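Yeah, one chain of the complex is gone here, protein chain that is, but the others are all in their spots.
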Amino acid sequence: MNDESTLRAGEEASAYAGAVEERGRVNVALAGRGVGTPKPNRRPSAGRTLPGVLASRWLGPGVALAALALPYLNSSTYVIRIAVDALIFVMLAVGLNIVVGYCGLLDLGYAAFFAIGAYTSGLLSTRYGWPLIATIPVVVAAAVAGGLLIGGPTLRLRSDYLAIVTLGFGEIIRITANNLDFTGGPDGLYGIPGFGDFGLRSDIALYWVTAVVVCLAVLFAGRLGRGRLGRAWRFVREDEDAAEAMGIHTYRVKFAAYIAGAVFGGLAGVLFAAHQTAISPPSFNFLWSALILMAVVLGGMGSTPGVVAGALAISLLPELLRGAENWRYLIFGLLLIVAMIFRPQGLLPARAGEARRRGRRVRGGAS
Amino acid sequence: MDHFIQLVFSGLFVGSFYALVALGYSMVYGIIKLLNFAHGDLYMVGAFAGFTVLSVGAGALGGGLLALIAIMLVAMAATGGLGVLLERVAYRPLRGAPRLSVLITAVGASFALEYGIAVAFGPNPEVYQMGVSGGTLNVLGARLTYAQLAMTAIAVVLMIALDTLVRRTRTGRAMRAISQDPKACLLMGVNVDRVISRTFFLGSALAGAAGVMAGVYYGKIDFLMGFVIGLKAFTAAVIGGIGNLRGAVLGAVVLGLLESFSVAYIGSEWRDVFAFGFLILFLTVRPTGLLGERVTERV
Partner (left out) sequence: MSEVLLDVRDMAVQFGGVRAVDGLTFRVHEGEVLSVIGPNGAGKTSAFNCITGFYKPSGGTVTFGGARITGRRPAVIAASGIARTFQNLRLFGDLTVLDNVRAGMHVRIRQNFLDAMLHTPRYRRGEDAATAEAHRWLDFVGLDHDRTAPIRNLPYGEQRRVEIARALAREPRMLLLDEPAAGLNHGEKAQLLALMRRIAGLGIAVVLIEHDMGLVMEVSERIVVLSHGKEIADGTPAAIRSDPAVIEAYLGAEDEEAHAEAERIAAEAGPGGTTEVES
């Protein structure tokens, strides 16, 4: 397309702006498909919530630095243990956010991929003596295979079918692990090695490995979400037909989101196996899947800071509120309903606009 | 051969449980295209409602079939009301919202019901103090208990009642109309909100009835008992063709039989894996179900 043809035609734009505004509302209301109007005022702009801090480019590095520095601040085994738990949970939430937040697909069996990762690395390391690090390629392959198996048939269907099939898949994986002798049955696997201690206290060594992996995972997931594929995920989330009309192969795009989520879950499973040293089927029940989903939803679907904060809150809260488990889950459930009705964008929503900086640089003085 | 018939009977029996729950799933989906994840939990609440009645009025009721029916009616009223409340509070404000929001709300509702019951009754299983008399009957060499027969009969009566209601009454006609085109119904003066409420009442009440039957039959209930049955009911609804009521019953019977045979030949520990695997297979091969019609997806 030649640049010469580009010309501006918006001179009289402001003159009728008022009239357009008026019609706009009516027509937008009429444009709704289905019974109601589409998304009335959901996700107001992020302006109200800590805009400066959240938009800052130093937020990510700052939090990462704080995470890496933790052992210098407090290295008690208790703190290190719950910090590793929390970090693994962050990784799971960030992975599920790709599927749910970016692409708008509800996965209710995300713990299945977590289990696939943990069991694959656990089996290879305990039964065949592989070093844990060497199991990673197999874990990735197994997670992808699981994603293909479930995504293949269901991603073509209406999105709510995916939700319930993933729920079933989560159960299939857990029950299978429980029934097979090979996977240790109800007792699971034990004696899973770590990544090595690098001359440090072994839990601190694992903490650093986990922290580095999780920080990279958060970074990569966020970047993936902003790139070409990430945009395609959002297009599919917003309007599949319109995305198709732009030449976007929506089935493949959804598949990519599902597989990416699976890989993140699988890798989190490796960290979990190393951290727990013993794994068993109840660690991967529906409660886990639901809690990860809650971290994503309450934190803010599609928002990296929101999801990280949500994951930290949900994994650390139990440490503060020990004992009141059933009450806690009851409140979580109610919170999900309340959040969807009153604040579907979550507590720290995804930034609605985009940085103007880049636009201005490229565009020069055009505006 | 005796063994075969025994398996068929137990499949039909389990299938009739599934059918009661699947009907509600399918009705709600048919009318507002919502997968009500909390539906299985309404079944669980029904069981607990029945348990409450039983523990309060245990002496007065005696132990016969009439007592069972009385308990079921109370439980059905309670779960029906709860279903209406759930729709009013959680789902109605989100009509027209993105599908993802509604699904997440349904997950939240399911969670809230499960752990609400866990808070109210404690997390441990409760024992149903109602052994329906243990007589047995021999049919074609298979052994059936009277309890099984009575419950299957009640389930069939409920299903016939629902079918009649949907096909013969004004409410039923309105329900079918809304499932076709809610907007047109609104324009034609159908009170859509009221019909949806009634749909939730009926579906939830049937689930509640199934919950009481499960409590009586298995003798034990717990706050997570609705999770798996919800999945099974959905599977049944998909097999039959979701949104189609007779399909839901057919799907439930098919699933019950499949499970009955898989338990016999593969082992009971694989029953759920088999059922959910079958769900995935069915969605791959024939997502519209046995009785579902092929619909052209319109832009």
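Just so it is clear, A and B label the chains in written order, and each chain counts residues from 1 on its own.
Assume contacts are C-beta pairs under 8 Å (C-beta built on N, C-alpha and C of every residue); 3 or more make two chains touch, one makes a residue touch a chain.
What you see is a predicted model, and the numbers here were worked out from it, not measured in a lab.
S.K.: For the chain not shown, which residue from A:A243, A:L293, A:A311 or A:L336 touches it across the whole complex?
M.R.: A:A243
S.K.: Take the complete complex as the reference. Which residues in chain A touch the chain that isn't displayed?
M.R.: Missing-chain contacts on chain A: residues 1, 3, 5-10, 12-17, 19-21, 23-28, 30-31, 33, 38-39, 42-43, 45, 220, 223-224, 226-232, 234-235, 238-239, 241-250, 256, 260, 352-356, 358-359, 362-363, 366.
One rule holds for everything that comes next: only the chains that are shown with their structure count from here on.
S.K.: Which stretch or stretches of chain A touch chain B in the complex?
M.R.: The contact residues of chain A facing chain B are 32, 34-40, 42, 100, 104, 106, 108, 150, 152-154, 157, 159-161, 163-165, 167-169, 171-172, 175-176, 178-179, 237, 241, 286, 290, 293, 297, 301, 326-327, 329-330, 332-337, 339-341, 344.
S.K.: Please give the residue numbers of chain B that touch chain A in the complex, ascending.
M.R.: Of all residues in chain B, those touching chain A are 33, 35, 37, 89-90, 93-105, 107-116, 118-119, 123, 182-183, 186, 192, 227-228, 231, 234-235, 238, 269-270, 272-273, 276-277, 279-280, 283-284, 287, 299.
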